[in-house]
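In this view, the complex is presented without one of its protein chains, the others remaining in place.
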């Protein structure tokens, strides 16, 4: 694994994301994965909003998560995301969701949202999602035909 | 208030709807209001899905909620909804969200989803939502022109 | 696979569960899995609420989902759940999330919430979740010590 390809994005746990166990309800980590890949794609230079404006969408076809430690209300969380593989029709992203150590809060914050970092902090959840490119009629689409710019950005930066 | 116009719909509190206070997170009652009016409109004979298929939508322009008692995980809840007023361009719904008494669970269930009931059970939250009819371009629409069937159902049944 | 161990529970897609792709946002299927196992455990005779009242919780440690077809607003969905394996310290549940065929809506409804059914309808999503038993301090717990009644129900009925 080449840690230089990891992208990190900071969020803080919202009250709404907790449940009566006193921890983050487990489906929210999957939301955070979406935030991670959205911000990674933005960082690559092609916001997902613009991709959908071109008529392409990237639905999830598979998701796997391993829960190791619970996140709690108001924790500062870093979502680490990287493109683990892609072809013209598919994409796979890996994730590590980590809690920022209290002492590193301000330093870590300084480098939030940067591509090419080494994951740090307590590992809470890791996992992956697999996606296919489809058009608005949910028919398969090909990146080299429909989104050559993104393909180029992926090959250069991810 | 003519209680015969109340419609009731039963839900059970989901784990996801709780927060670390050990009660239902307050925004979920607003979701339940939507469920209530959706099921009321279905009961009138015109599912909201069909309304949107005709190109009309009914966004919320105002919402007011009063929280009196908290709902808890696994509680059986009844959402009481009635059309409190309407014109060709606007609609207003009132809501009472109540907890079913344990002893009445099975009896109450028998009459769940029926129009024309008297609200019963512990009052947890009451409120209202106001809506306007718009088309897909978010321009104002008129029920008498676009949805005369619904207008007729409202005048007869609500 | 012994289909007699499947339990089914009916839900209808809520407006809130859709996203701007016009389909159900992918994390909601994971919520539905929770509903499925909650209702299965209730059907076995030991509501999860009572389990937590005894100080035991059953957090998710792993989740895997395969997305095959999208669910849409107002669809009637059946969540099929079965206990695929368990030990004194772990539990695994399998899920099939299916859309009810319009023509079978009323018939299927008659048998909703029954244990021992054969999954039917369009397969939308399938997957599994793995869990461990812990106490309120998040220390490992053993079913045979803490919840012998549930263990007995599982061996008899699942």
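Letters A, B and C name the chains as they come in the text, with residue numbers starting at 1 for each one.
As a convention for this text, contacts are C-beta pairs under 8 Å (C-beta built on N, C-alpha and C of every residue); 3 or more make two chains touch, one makes a residue touch a chain.
Just so it is clear, the model here is predicted, and its values are computed rather than measured.
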Spell out the interface residues on chain B facing the chain that's missing from view. 20-21, 23, 26-28, 30-31, 34, 52, 57, 59-68, 70, 138
It is residues of chain C that touch the chain not shown, namely 15-16, 18-23, 25, 27, 73
What residues on chain A make contact with the chain left out of this view? 14-16, 31, 34-35, 38, 47-49, 52, 73-74
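Quick note on the criterion: only the chains that are shown with their structure count from here on.
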Between chain A and chain B, the Cα-mean centres are separated in Å by 36
Residues within chain B bordering two or more other chains: 15-16, 73
